[in-house]
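Complex shown without one protein chain; remaining protein chains in place.
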Amino acid sequence: MNLVEVEGLDVSFGGARVVKDVSLHVAAGECLALVGESGSGKSVTARALLGLNRSASVTARALRVGGRDARAYGEKQWRDVRGAEVGLVSQDALVALDPLRRVGDEVVEALRLHRPGEREAWPARVVEALAEAGVGEPARRARQYPHQLSGGLRQRALIAAALAARPALLIADEPTTALDVVVQRQILRLLAELTAGGRGLLLISHDLAVVASLAHRVAVMRDGEVVETGPTSRVLTRPSHPYTRMLVDAARGAHPAREPVVDPVPLVRVDAVGKSFGPHRVVDGVSLTIGAGETVGLVGESGSGKTTVARVVMGLTEPDQGAVTLRGEPWSGLPERARRARRRDVQLISQNPLAAFDPRYTVARIVGEALPRAGRAERVRELLASVGLAPDLAARRPHQLSGGQRQRVAIARALAPDPAVLVCDEPVSALDVSVQAQVLDLLADLQRRTGVALLFITHDLRVVEGISDRLLIMKDGVVVEQGATADVFREPRHPYTRELLAAVPRLDEVAAPV
Amino acid sequence: MTTLLVHRRPARGAASRLPAVVGGLAVALIAAVLLFPSWFATHSPETNDVLNAFAPPSADHLLGTDQLGRDVFSRLVHGARLSVTIGLVATVVGVVLGSALGLAAAAGGKWADVAVMRLTDVWLAFPEVLLALLVIALIGPGAANVAVAIGVAATPYYGRLVRGQALAVARSEYVEAARVLGIGPVRTALRHVLPNVGGPVVVLASLGTGSAVVAAAGLSLLGLGPLPPTPEWGAMLAEGQSYLSTAWWIAVFPGAAIVAVVLAVTALGRAVQSRSLR
Partner (left out) sequence: MRSVLRRVVAGVAVLWGAVTLTFLAVALTGGNQVDSVIGPDAASVPGLREQVAAQYGLDRPLVVQYADRLGGLLTGDLGRSYQRGQSVWGLLADQVGPTLALAATAAVTGVGLAVLLAVATAGRGRAVRRAASALEALIVALPPFWLGIVLLSVFSFGLRWFPAFGADGPASLVLPALALALPIAGVLAQVMRQELEVAEGRPFALSARARGLGERQLLLRHTLRHALLPVTTLSAWTVGTLVGGAVLVEQVFSRPGLGRVLVEAVKHRDTPVVTAVVTLAALVFVVTSALADLLYPVIDARLRTEEGR
């Protein structure tokens, strides 16, 4: 039986139609993945299944939840559906659980609403639900607050809260996006177990690779429409829609093969650098070189010290130990005055360009800030063209641009002083998959044209696979493995690297059809 | 990223621009009254007409007459200059002193910061009105001293804002981006720090002008402001208070004028604020 069945769903806010003629269904024991980028309407679709699109007008040819026609449901009837028949798990449990209440209070809430007569049974069910979600020591965790739990445990607690009243269908909206890869894998396994136990799962994600191992069927959404739907193995191996093909390519990390740079001239040499903040040793004995024209990937999870290494290379953080040289001359341990003139050589692209732009500045002023007055306008136009931006964007302010456009502006600004090294700190992790691919291509292309060297810092192994010549893997402030990119991927030596590689979601692990 | 955040932005466009337009027009009107009171006044503000005392609002005397037969509306119009100017001067005093304190804290290193923060802790522990009263007790009453007293009482608010804003901007990624580009500290301070600190200060100052006008009227209600017969709203309130049982309009209208000024500058301040947040 289908737990939920939608035909011809339309949702519009004001005059804007954000979901157009969407049809989907989820059966018991089945996982349907709804895949799309931001603004594709996938979350709005999910909310429609819970009657949660307040202030929107929702119409459908058919909308059946738990076998009953839900099209005429009022608020009261929807409340009986929510939590009892359909449970929702959303992205970041730190904010999706009420930070002011204990975990147990959140889990018990659905019982309070849907099992009012079984008050004595609540405490036992809370512990049971937490255990089902894989929370160890469930009785103790129930008494704790969300901030006292690790990210993975919090996400499990959120799942437990959704499971408490035993809904037949679970909607998981980007349930692993806020997590490190290793934890992400554990949560995906939990969701797979829940599906195997007979629950229906509607999994919403921007990442095809994340859903590949879990979903039986995939529906790809774009601009409010489902452009392609079918069994996961078929969609991933023989995508019929060009957009799906693009997503699959992005998820495979398909990039043009690179000619490795042979014996480059070393530009930046980091020698046994260490840095502590208070008692905390953030970076310990890290050495690396960046040669002209090459790309060095620096990979680590949050807290591994990779950003501190980037700041040391930038000359923004002074190391306690070791030294950095730039073009063979000292770069660390200098007064700012001595560094200023040479700063042009090392430029930065950060994860969040919006924060790195003066909010009052136009694009032209941002890009031209460090350029000499003479010929500035001309040079700004050239730079914008080189990152693929139209000249009429020059008059805009950063908040009027899309995420991808902002990152291009940041790249144009970084290129303005004609640097020898670009430090890219998670430059694409805030971007949609298709935009990610464009920005990565742009960086590779710029490198070919200008010969600039890249230090590419990321938590995502898939991103660096196609772009970097050499890789360094960091954990707890130490470089645990380094080598040519292909070698690291083929024969990882350190156990942590193997764990990271194993946790990377892959398209080839396709779930078997029901 | 997909979030299920149900976040409704307040509607922009015509509806949200209304307070800005109304506030702006009202502030312009107030400025006109301030500069050219005789264009608006129907009578002389200081001519007694005892036979016509306590006349209720009428076509001839729009807001009635007071105990000496003076036209309340005309006195309000002429009183605006003093009442609003005291508030403006007080705000300037507060902004100047506060900015000096805040910048000293932000730029002067750790100890200067600690010293200024503890000083403002103590300063903020005094209610504004009482602190202003203390300053008047020390330097004496009068219009100018009232302005100084209110400015001194408001100083820590501006000080805290300037310090916090200056530190936030100085530590911001865009100031760091300027450093990465090799731009020197002086140019960064002029191009990035000052303009981005100034915006919020302007907003707070326009909101603060409203409360400064109220505080000024309050102090002159207590008899500490300009001396009669000078028309000033607080003093008019104080005079009218004695005749409240028979002629409510003498005291009520000056207060209404104060409220109008507060509403106008607040609307304008909020409009500037929401614009700068976009």
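The first chain written gets the first letter, and so on, giving A and B; residue counts start at 1 in each chain.
Convention: a residue touches a chain if its C-beta (ideal position, glycine included) is under 8 Å from a C-beta of that chain, and two chains touch if they have at least 3 such contacts.
Model, not experiment: these values are computed from the prediction.
Chemist: Which one touches the absent chain: B:27, B:63 or B:262?
Modeler: B:262
Chemist: Name, in rising order, the residues on subunit A that touch the hidden chain in the full complex.
Modeler: Residues of subunit A in touch with the missing chain: 50, 52, 75, 79-84, 86-88, 90-92, 95-102, 106, 109-110, 113-114, 145, 147-150, 158, 161-162, 165.
Chemist: When the complex is taken as a whole, what residues of subunit B touch the one chain not shown?
Modeler: Residues of subunit B in touch with the missing chain: 3-8, 118-119, 121-131, 133-141, 210, 214, 217-218, 221-224, 237, 240-241, 244-245, 248, 251-252, 255-256, 258-259, 262-263, 266.
In this section, only the chains that are shown with their structure count from here on.
Chemist: Whole-Å distance, subunit A centre to subunit B centre, using C-alpha means?
Modeler: 47
Chemist: Could you pull out which subunit A residues touch subunit B in their complex?
Modeler: Listed in rising order, the residues are 38, 42-43, 46-47, 52, 54-55, 88, 90-92, 173-174, 177, 204, 206, 314, 316, 336, 340-344, 346-348, 350, 352, 355-360, 369-370, 399, 413, 416-417, 430.
Chemist: Which of the residues in subunit B end up touching subunit A in this complex?
Modeler: 1-4, 6, 8, 172-174, 176-184, 191-192, 195-196, 278
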